[in-house]
Every structure is written in structure tokens, then in C-alpha cells.
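Take this structure, written in C-alpha cells, and hold onto it; I'll ask about it next.
On to chain A.
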Amino acid sequence: MTDQRSQAEIVRKSLKRRYRKERRFRLYGMLAIFIALASLVTLFADIISKGHTGFVKTTITLDVNLDSELMYLEDPTDADQRSMADFVAPIVAALQEQLPEVDGAGEKRELGRLLGTYAASEISDVLINNPELLDTTQTIEFLAHDRVSVYVKHAGNPRYSIKLSEQQQRWVDELLEKGVIDTSFNDVLFSRGDSREPANAGVLGAIVGSLLTMLVTLAISFPVGIAAAVYLEEFAPENKLTDFIEVNINNLAAVPSIIFGLLGLAVFIGLFGMPRSVPVVGGLVLALMTLPTIIISSRAAIKSVPPSIREAAEGVGASKMQVVLHHVIPLAMPGMLTGSIIGMAQALGETAPLLLIGMVAFIVDVPGGFFDSATVLPVQIYLWASSSEQGFVELASAAIMVLLTFMISMNALAIWLRKRLERRW
Partner candidate 1 sequence: MKKDKENAYGDHISHDFNNDLAALKADFLKMGGMVEEQLNNAVIALIDGDGNLADEVRAKDKIVDKLELELDEEATRIIARRQPAAKDLRLVIAVIKMVADLERVGDEAKKIAKFAMVLAEEGQAPRGYIEVRHISSHVSAMLHDALDAFARLDSEQALRVMKEDKMVDEEYKAATRTLLTFMMEDARNISRCMSVMWVLRALERVGDHACNVAEHVIFMVEGEDVRHSSVETAEKVVGR
Partner candidate 2 sequence: MNTMNPSISAKADRRDQGAEIPVPQDKPEDTVIEEGKTVGKPFVNDPKFKLRNVNVSYGSDRAIKNISIDIGKHEVISFIGPSGCGKSTFLRCLNRMNDSIQICRVEGQLMLDDEDIYHSKRDVVELRARVGMVFQKPNPFPKSIYDNVAYGPRIHGLANRKSDLDEIVENSLRKAGLWEEAKDRLDAIATGMSGGQQQRLCIARAIAVSPEVILMDEPCSALDPIATARIEELIADMSKSYTIVIVTHSMQQAARVSDRTAYFHLGHLVEVNETNKIFTSPQHELTESYITGRFG
């Protein structure tokens, strides 16, 4: 008895020390998570603070008198006349109406510089579509010049330098007061391709390019990956060759992605003569890169199908093929899908291999098919981030946010699928 009691005493004494240890251990864990969370929050805060202005555009709304004499234009349907016409003049005239103090050719030219580069073509577009509007007054919204935009959004921000003259700044302030210059949601970002002009640049081209590329990747890597996984798990004999293949698949998953780019360049473009910068080649390269991930996760999913289910099916006389098709694959599907989606999300964020196959080109048009030149979101970000124009800085951050949204929704989809198709045995 006394022995037991003294033992209990020893245990009690050591308890405090043990609890202290435990608390310390828990603290380390919490600290690690805190650091991780803090960096994540910093990253997001930085991106959002830089990028949120990318979702805002600066516009100049004017009542423009489409005076045919002012534009030297009689028939808007005539392309020759259009090329000779001066579309800027009516806009400047409209601006001048708002700012009566402006006078002289020099000041007018300064005033015209507030307008975006494509203001003239906006009027031209209006007239091409509706020639009858000639010689009427229309309210038209123009994109402001990048410099105006920077001034409006970032006046007083030391990271941005204002490139407007004092006089121009005064005009802008006045126009802002009058509500002529205004800011609104940047629909341009989601409706246009790339541009040299930040105000006119959008990510639609990159999004479509990414989607096309991902479609190709999915169409190739998912069936091939699952077929390979099923074969290796269910049918392949256990021998040196399959061991060798297995080791190599695992190694392939660790190969730097740029190597896949080199491979794509050499094989698809060099050997097969496929065009550069197109989603098909990008998709093929990314498919190669994603395959090991899909194969490995699919094999894990197949392995986790309980042998009892296999036995049950075999026990009632199902053939190997039926066991696999009726039981193993449906039960492994959630795991396979999750693996594939995560693989796709990886591929979506991949830049390096695509640089090598020429998807880094400056492409204005939104791609219309798999064989159109295209760029993808991460490459677009890379392009904008390395661009010198001030307006592209916020655009790059905005594009990062778009990309992150895609990634997060893909991961959410993976989680949802897993929950939805959760193992039910």
C-alpha cells in the first residue's frame, strides 16, 4: 500500500512538469500557425491594397457634338474618309465647353492629352455602327488617359509619380468636381485582352487562354492518368519493370517544371512542328507535368478502396474488369477527382514551362480556339509585373487576385467533391 502511495506521490510531482512541457509544445504549434497566418495575411493585404484600384477605371463622360465639319467627315461608312477624319476634335471641343478658360492651340493639345489613346476610335466605332448619329449630340463615356487615372486614384501616394502638368491637374480637379471625370467598376479588365495602354488592358484574353489550356490539360491528363493508375494498381504484374515505372513516376513528380517546358519545345514544337504560343501545346506540356500528380493520387485513392469490397465483388463472381469498373473506380473517384483538381490548380499557376513554348508573347486578341496564339493568367501577371508603365502595377495585382480566386474556387471544388462523394463504406 505504502509503495503504491509513494508512487502516486512521484506521479503527482512529475505531473506539473509534464503539463508545462505540454503547454510549451502547444505554444510552439500555435506560434508556427500564427507565423504562417501572419505571412498569408500580409501577402493578401499587400496584393489587395495594391490591386483593388485595378478594378476601378477612370472615365470622362462628355456630351459630344458629332459635327461633320469639325471631323472633316461626310459619310461615316466610307473607310477612306474615316481614315482622314479627325475624331479627337469634337471631344476636345466638348471638353473645352466644360473648361471655358482653356484657350489656344497649345492648351487644347494639353487638354486632349487627358483622353485615353483610344478615345478617337470610340467615336469612330459609334459612327460606324450608327451613321445616322452624325451631326447630333451624344453623351459618350471615354476612358481617361493612364496619367489622369493615376492622378485621380493615387494623388498623394508616394509610390506613384504624377505625370500631369500643374495646369492639367487643375483641369482634372475641376472636371472631377463637375462630375465629368468619374471612377467606376473596371469592366474593361474583364472584357478585353492585353494592351500597351494600361487603361485599355484586360485579363479576358489570359483567362480564356488559361481555360483553353486547362481544357487541353484536363482532357489529356485525367483519362491518361487514371488509366495508368488503374493499370498499375489493378492489372500490372509485380515485377522489375513495373517497379521501375513506379519509381520513375514518383521521380517525374519532382522534376522542375521548366524541364517539361524544354521537352514541349523540343518535342511538340521542334519535332511535331506545332505552332508556338498556342493553348494546345501549353495544355500538352502542362498535362505532362500534371500526370504524375494525378497518377500518384489516383493510385492512393485506388489503394484506399477496402479489399473487402473487392473480395465481395469477386465472391459473387465478378470478373476483374467488373470489379474495377463497378466498384474500385466509383469508390476511388472522389480521391482521383481531388487529386486531379489539385494537379490542375498547380498547372493553372504554372509559368515557367509556358515561357519556353512562347506563350509569353504580347497578344491583344482574345483567343478564339485551341490553335490561336494565347497567353495565360500567370504569364500575363509576369508580363504586367515586369512592365514599366505605372498603370500595370495595379493591374498585375488585380490579375493576381483573379488568379487566386480561380485557384481558391478550384480547391473549394475539390473539397466540396470530397465531402460530397465521401467514402460511404
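The rule is simple: contacts are C-beta pairs under 8 Å (C-beta built on N, C-alpha and C of every residue); 3 or more make two chains touch, one makes a residue touch a chain; residues count from 1.
Criterion applied: all candidates are chains of the complex that A comes from, given by their letters.
In this text, all values refer to a predicted model and were calculated from it rather than measured experimentally.
Set chain A beside the options 1 or 2, and in this complex the one it touches turns out to be 2. Against candidate 2, in their complex, chain A makes its touches with residues 237-238, 306, 308-309, 311-319, 322, 326-327, 331, 423-425.
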